[in-house]
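The complex appears here minus one protein chain, its other protein chains still in place.
When the chains are written out, they are named A, B and C in that same order, and each has its own residue count from 1.
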Amino acid sequence: MRPSSSSSDSPVPAGSGLFDAVSRRGPVPGLVSDVAYLQAMLDTEAALARAQARAGLFPADHADAIAEACHAGRFDIAEIGRAAAAAGNPVVPLVGLLRAAVGGAAGGYVHAGATSQDILDTAIMLVARSALTAIVAEVDAAGDAAARLAADHRHSVMAGRTLLQQALPTTFGAKAAGWLSGLDDAAALLGSVRHRCPSVQLGGGAGTLASLHPHGPEIVAFLAEELGLAAPALPWHTNRSRIGELAGALGVAAGALAKPARDVTLLAQTEVAEAREGTPGRGGSSTMPHKRNPVAAIATLANTTQAPGLVATVLAAAGGHEHERAAGAWHAEWHPLRELLVSVGAAAAWLADCLTHLEVDPDRMRANLDLTGGARQAVEEQRRVGPSLAGVDVAKLDPAEYLGATDEFIAAALRRHSDRSESER
Amino acid sequence: MRPSSSSSDSPVPAGSGLFDAVSRRGPVPGLVSDVAYLQAMLDTEAALARAQARAGLFPADHADAIAEACHAGRFDIAEIGRAAAAAGNPVVPLVGLLRAAVGGAAGGYVHAGATSQDILDTAIMLVARSALTAIVAEVDAAGDAAARLAADHRHSVMAGRTLLQQALPTTFGAKAAGWLSGLDDAAALLGSVRHRCPSVQLGGGAGTLASLHPHGPEIVAFLAEELGLAAPALPWHTNRSRIGELAGALGVAAGALAKPARDVTLLAQTEVAEAREGTPGRGGSSTMPHKRNPVAAIATLANTTQAPGLVATVLAAAGGHEHERAAGAWHAEWHPLRELLVSVGAAAAWLADCLTHLEVDPDRMRANLDLTGGARQAVEEQRRVGPSLAGVDVAKLDPAEYLGATDEFIAAALRRHSDRSESER
Amino acid sequence: MRPSSSSSDSPVPAGSGLFDAVSRRGPVPGLVSDVAYLQAMLDTEAALARAQARAGLFPADHADAIAEACHAGRFDIAEIGRAAAAAGNPVVPLVGLLRAAVGGAAGGYVHAGATSQDILDTAIMLVARSALTAIVAEVDAAGDAAARLAADHRHSVMAGRTLLQQALPTTFGAKAAGWLSGLDDAAALLGSVRHRCPSVQLGGGAGTLASLHPHGPEIVAFLAEELGLAAPALPWHTNRSRIGELAGALGVAAGALAKPARDVTLLAQTEVAEAREGTPGRGGSSTMPHKRNPVAAIATLANTTQAPGLVATVLAAAGGHEHERAAGAWHAEWHPLRELLVSVGAAAAWLADCLTHLEVDPDRMRANLDLTGGARQAVEEQRRVGPSLAGVDVAKLDPAEYLGATDEFIAAALRRHSDRSESER
Partner (left out) sequence: MRPSSSSSDSPVPAGSGLFDAVSRRGPVPGLVSDVAYLQAMLDTEAALARAQARAGLFPADHADAIAEACHAGRFDIAEIGRAAAAAGNPVVPLVGLLRAAVGGAAGGYVHAGATSQDILDTAIMLVARSALTAIVAEVDAAGDAAARLAADHRHSVMAGRTLLQQALPTTFGAKAAGWLSGLDDAAALLGSVRHRCPSVQLGGGAGTLASLHPHGPEIVAFLAEELGLAAPALPWHTNRSRIGELAGALGVAAGALAKPARDVTLLAQTEVAEAREGTPGRGGSSTMPHKRNPVAAIATLANTTQAPGLVATVLAAAGGHEHERAAGAWHAEWHPLRELLVSVGAAAAWLADCLTHLEVDPDRMRANLDLTGGARQAVEEQRRVGPSLAGVDVAKLDPAEYLGATDEFIAAALRRHSDRSESER
């Protein structure tokens, strides 16, 4: 059994809040909505029942009856949310409602041997997995756009700029290949986390699986099969390595997404004017309609800027788990992990949009390079440091002849992205 | 004109989400809801129109017509939210809708001379002010409960514990006085920020107030009067000191709220059992109903743990403002500042609940102290370090006679809290 | 007795490490050196002895003998550092060495009634106070330079830029006034913290002052007098509000310091070229000597970027204090608080250098503004939003006539800075 795709059957709440246009873009908000979490918890309860039936703890039709009831649409999220205050988490009231919904003998087998954290941690893994899939797809979409820019502008000569000063010539293709390299690193890292980290959590009241003894480990294995997650060697309720690794990878992705966005804001400066966002109908100003603001790049940065603090919170919480269940540190993870998925997902969606519609001006790039003469002077100064200018009359050197290995770098980045397109996605 | 109290006219969304029981407690979520932000933006537009009419830019009845339309209930938040994607912020579509709603000649004066950031920054100040008022009240409620505990347990002798080891005797009253001291520090700091920081922001397109010249500074002063905010010497669109100071104060408050909560979780340990939460109907476990979990303390910690990372994000964003308006750093502030208000507000509400219903067991405190003998040994070792044991037969010394200045500390803390109750609230 | 100025009698270690040129600039590293901390601990021990003698606990000549020995130069820091591993803090071995150094009857009164945290927390306050004084002076030096720029360039018209796009005209004086406003906010906040926060800490083993009873509170008051620090109503060993408030203020200052530095890097771009750093002999590149890199601005940003994470660590630690002494959270504060002082101190020193030597090119500013025509178009679009262009022929309008309240803003910022120069410093 695979978890039902909650986002397709439920109203997607993304984009309807006052600030959601910036912070809730793309598919991720729908995948981490309350409905999605609730459905993931219910999927876990249903899979747990099936796993226990497979292990012979009770008849399969009890499991079927439980699974039958496990649809988010049957439950009132607000009611669960309010009732959660008594226990400190939403699983306790959900189990009560689910038992009542199932009724009869089968109802007595709902949540058997599990504790709240088992259900919620497993649900978090299901939610994170589906969000990661979507985030990787968005990062790849941004990568596709960067790859197109790298291929199209292989020969678009421009000033390389270090410390915001014109330095030596490069090409816009090389710059885009650098973006692509970071995006592919991020996609590969997120993909690796997506494949390795999501695991079921099942330990019972104190992490011993005592009430399911001697069937505990077998049920863990079945549960993992049912949900398509990994089966951990041990319960990981107080070992948050998986969560921390996920958060760290999202933090790395935020940096890779920020890089092209920052460059776009700089290239789009009035005085530079080498690129601008071209998405129709976007970028106007309330006071100055003539401006074309790089809204997508800005929104990307607005989201990526929030990631490091959220990563820090998740990592800090990981160090605070006491004994067999944390007194606060576990609860402290829920919100920042969700926000981290949303922020990075939104950043990726914005950047894909930004790069897909980016309008590049190679003539202006060349003009800026020539205008300053900086690059020529830089080339002159390079004469003594390397072999490539031996016997060259630098005064007559075209910057377009001083591009070093940019072509090979572009080719390497495109090759890697193409390989990724074929195999890793 | 005072901003209308948005929270009273709108459905409070707090508590209806799946995880909101833990993270959305108390009045703050309602005060920072989308409706509250929208109303604050509308209050700003209305006040701006009045200020301009007072300055003679247009007739007062145009301002009245504008103010008439400035009610959040007339606008569709989802529509504004979606339209915000084009400009990157919700003010642009709001202004369009407001102009249409006002219509006629007056409609042309909506938002005159202002830029989006003016409206949103001023609205953020209005929202932050009302949230701060509520947070201070919650912190004070927690302080009141701590004060009662300090007064009631002035003579409840218990082990002082350093590095989690029993050290010398103290009283529970002294411990509670220490909590109170931190809470009163936090309330005073938040109160001070609440009084000093909230200022109007009005600069126009590039922070020069050019289109309102020569009336700009006068209109700023009038706008401040209308909203009951301070008038800054200069526009502060790229000087985020106010925002940073607010965030820092909330971070300090989080620490002060965490301290008693952490102590409660430790005092409530099965082996210590010196205190437990007594709120009726709370703290059950899904697998072990006999347990009385310190849910309120745990929820407090879940919220306070999230504050430092949010503070870091707000402070990091403050350093990223380019020229006359930031390309991302401003947008990056919105969400973490709101979350910070919510987290600290929720923590304060949970802690007030925790301390108000705390059940303290002085007999167990005394028994724990005597059980170990640790304290007696410690007192013995103290003999040589101070004057207070000269001539005392330590073997016969009751720990209750070795409490130093605890009484004076309790009195000092209570006096300060009482003074605060009278003057600062 | 005032604490001896450790930085003047000891070799200043700043600037001698491999990376210290960037991260250890200005006086602060010397003021927070190991020698400075050691001297502050010794100053505290000496003052404690005097305070106890004043309270009549022992003869004044014992206190004199103790004070006599309290010079950092007499102790081997490496020896103390190594011995600190046994107890987890350097006070324990220091007290042993100090007792031995004092010898005789007086030696027995060293550290009487105090605990390690009392000495180190009080020393941290002494160190923080002297570092804050230096940081405020550096921020003020940066402010002085910004004030000069604001006054000198009152009429240097330039493009105001929002979202990195040219918007409406402004003046470089107004931009510098904005910087000044942030710097003065930061200096005022740091100055306020410097005056309010530094307090003695004295509680003894469990915060009760039991071994000094009934002289405890009197000795606290005397100790505060001796050191020129405030006397708190209660010991604050587990109430870290002071530390958190200090950290928050340093975080705010980092943002205010980053703002001008970021603008300088943007103004110094090859294509913009409106300003450049003019410090002689700095800014060369290893490969491209023709470049003039804005090294001071970059170094400022390198330092300010480190502040938010350090603030988060200090705030997170504040929420982790258990009972009467924390098991780790206290120790976790030492390093980040020191680094925060150093980072912000270094940033302020770099920025003061940057702004003092900034070379501004008003002609280029005007040329950039005219080149694009952007501003004219913007002004045209402003016609309908405000009163200031009624009857104006915008086609003939000089941007220098469309500067709104910039002059008043500059005057207000200079007035505030001048008032600050006279009273607050």
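Quick note on the criterion: a contact is a pair of C-beta atoms (placed from the backbone, for glycine too) under 8 Å apart; a residue touches a chain by one contact, two chains touch by 3 or more.
All figures in this text were calculated on a predicted structure; none of them were measured in a lab.
Residue in contact with the omitted chain (choice from C:Ala106, C:Leu223 or C:Ala299): C:Ala299.
Among B:Ala316, B:Leu337 or B:Leu403, only B:Ala316 touches the chain left out of the display.
The missing chain, though absent from the display, is touched by one residue of C:Ile80, C:Leu202 or C:Ala253; that residue is C:Ile80. Note on the undisplayed chain: of the listed residues A:Ala106, A:Ala128, A:Leu212 or A:Leu341, the one touching it is A:Leu212. Contact between chain C and the unshown chain involves residues 15-23, 25, 34, 37-38, 77-78, 80-92, 95, 111, 114-116, 204-205, 211, 261, 265, 281-288, 293-295, 297-303, 305-306, 308-313, 316-317, 320, 327-332, 334-336, 339.
Residues of chain B in contact with the chain left out of this view: 159, 161-168, 265-266, 268-272, 285, 287-294, 298, 308-309, 312, 316, 320, 368, 371-372, 374, 377-378, 381-382, 385. Even with one chain removed from view, chain A keeps its contact list with that chain: residues 57, 108, 111-113, 115, 160-164, 167-170, 174-175, 177-178, 181-182, 185-186, 189, 204-217, 233-236, 238-242, 244-245, 247-249, 251-252, 254-259, 262-263, 266, 301, 304-305, 307-309, 311-313, 315-316, 318-327, 378-379, 382, 384-389, 402-406, 408-409, 412-413, 416.
In the analysis below, only the chains that are shown with their structure count from here on.
By the count of C-beta pairs in contact, the leading chain pair is B-C. Between chain A and chain B the centroid-to-centroid distance comes to 30 Å (mean Cα coordinates, whole Å). Of all residues in chain B, those touching 2 or more other chains are 111, 115, 204-205, 211, 301, 305, 308-309, 311-313, 316, 320, 327, listed in ascending order.
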